[in-house]
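One structure, as structure tokens, below. Some questions next.
So, chain A:
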Amino acid sequence: MPQDRTKNIVNIKELFVSFNIRPALDNISFSIKRGEHFGLIGESGSGKSLTALAIAGLLPPTAKMIGTIEFNGRPIPKNDKQMSRIRGRKIGMIFQEPMSALNPLMQVGKQIIEALKLHYGEEKIEERLKKLLKEVGLEEKHIKRYPHQLSGGQRQRIMIAIALAGEPELLICDEPTSALDLITQAKILSLLNRICEQRNMTLLFISHDLAAVSSLCQRVGVLKKGVLLEVAEIGKIFTNAKNKYTKLLVKSAKLNISPLKEISTRNELFSAHNIVRKFKQGKFLSFSKKAPLIAVNNVSFTIKSSESVALVGPSGCGKTTLARMIVGLDRADSGNFCLEKNIYGKQKKLPKNIRRDLALVFQDPFSSFNPRQKIGHSIAEPLRLLDGLSNIEKSTKIIRAIESVGLDKSMLNRYPHEFSGGQRQRLAIARALVTRPRLVVLDEPVSALDVSVRGEILSLLNNLRSEFAISFLLISHDLNMVYAVADRIMVMNAGRIVEQAEPKKLFSNPQHEITKQLLAARININY
Partner candidate 1 sequence: MGKLKRENLFKTAWFHPSFRIGFLGSFFFIILAIISIFWTPYNIEELNIANRFAPASFNHLLGTDFFGRDMVSMLMKGALTSFIVAVLAVVIGMIIGVPFGLIAASYGGIIDNILSKTNDFLFAFPAIISAIIITAIFGPGAINAMIAIGIFNIAVFARVARGGALSIKMLQFIDAAKLSGMGELKIAFKHILPNIFSLLIVQASVQLSLGILAEAGLSYIGFGTQPPQTSLGLMLKEAQSFFLIHPTLAILPGLTIVLIVIFINIAGDGLRDVLDPRLAKEETLDAAG
Partner candidate 2 sequence: MFSLVFGKFFLLFRNLILSISVIFLLFTASALAQQSEIKLGMVLEPPHLDPTAGAAAAIDEITYLNIFEGLTKIDANGAVLPSLATSWEISDDNLTYIFKLKEGVKFHDGSKFDAEDVVFTFERAMAEDSVNAQKGIFSIIEEVRAIDDMSVAITLKNPSGDFLFNIGRGDAVIVAKESADNNKVNPIGTGPFKFVRWDRGSRVILEAYENYKGDAVSLKRAEFVFISDPNTAISAMLAGDLDGFPMFPAPESLEIFANDDRFKVVVGTTEGETILATNNKRAPFNDIRVRQAIAHAIDRKAIIDGAMFGYGTPIGSHFAPHHPYYVDKVDIYPFDLEKARQLLAEAGYPNGFKATIKLPPPSYARRGGQIIASQLREIGIELELINVEWAQWLDEVFSKKDYDLTIVSHVEPFDIGIYANPDYYFQFDNEDFQALMQQLNRTTNDDARRALAIYAQDFLARHAVNGYLFQLAKTGVWRANIEGMWANAPVEGNDLSTIRFVD
């Protein structure tokens, strides 16, 4: 394939896309050079996926498009049949969610073969298939499996194989790793990098994660609300961003959190003793008996008052199950917890006196409020746990809670959809604090938030901890994030806590294999 590095493979001029009358892409112009790795970064709703779909001619039928997109110097055809000859053969695509992107009823091998046949006919199919599998790092036994029988990483490898089948000149990756856990993400990213290098393929990489983009791309475009703010070399973005928003992105990617005030951690507040949680598998009246799944396996640890402890581990390691047991949303099969001399763990319903000392902040701020209830009512709900409050006392507490997270009390009369994601997470924290609990469990408190607001939420949490002397148990898969806010990190894997240490110590001298993997998977920003 003769390549001319100086020519643009994609050329977009004055692209507008709208739904009904609502604009989604507003006057986008940029070009991708042959052979380069181009990154497109932006928050949700910024239009980055839409740009990718527009290039591949896959815009939904309700979208209206104006402007030109040139591929290899020629405008992409409007006709679906003509466009379909370019797709696959010239442009390959990988999507975010490999589970739903694969046909659930078809063996994955067949799905790759289908792509191969489209481009090569029947010729040497088996051979090509084996070669592709090898290239993406899969074994032959995977051919006969169905998508649901593969892991997320394996599925994404299948997707890559499908995209590569036609030996495309341009590979579009639309958030290829955001549905994967950190370790897998790192592997997929390096695989993509290797393949693009080997094949001399142009890459359009789309992500909300500046770190991921920076590890892969030479040039980056920044999108916000359908507007292309700036396009620049990756180095320049980090060192010399022109746009304010870009600067903010860079800043939050480096996760600069206002430094911890030194908080003295005193006596022991909370302890877990030999906690075990098993889940039965199989359905009602089922004949096949499977061994129960052990989600949490003999876990013990302690938390001091005012301490911030992070629980880190790959997805599925049991950290969320543990968190749910701690706050009483689930029961332990054996073992118990102790919160200031109160022992619990196996009760179906926790007594009020324990419950009011515990709180949980959820991962998804969008679903953590009842959309049909005013915010004030939602925040007031935990006050049921405090007996004998007068209405005035109640409203005082609510107002103090909302003000402590930096919001105005007039917002109490609004409904959840009137708030942004960051505001909702603040409100969720306000709700958690309204009973003045001793221990707050934070389940991935920022991972659903846009990068730009993560920093402020984490800073807020730090401030609150010093102000109210609360202990935090912070659950996350992101080591970078917890590094900044935790006094101590516990690493969990396969239901057990395998290692715990202070952040600096853990980062410099990891003991356990999984800790090393987690650390390795971090994408360090080297600018």
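Convention: a contact is a pair of C-beta atoms (placed from the backbone, for glycine too) under 8 Å apart; a residue touches a chain by one contact, two chains touch by 3 or more; residues count from 1.
Inclusion criterion for the candidates: all candidates are chains of the complex that A comes from, given by their letters.
Computed from a predicted model, the values in this text were never measured in an experiment.
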item	value
Single touching candidate for chain A, where 1 or 2 all sit in one complex	1
Of chain A, residues touching candidate 1 in the complex	19-20, 22, 24, 42, 44-50, 53, 60, 62-63, 96-97, 174-175, 206, 208, 284-285, 327-329, 349, 352, 355, 358-360, 362-364, 366-373, 378, 381-385, 415-417, 428, 431
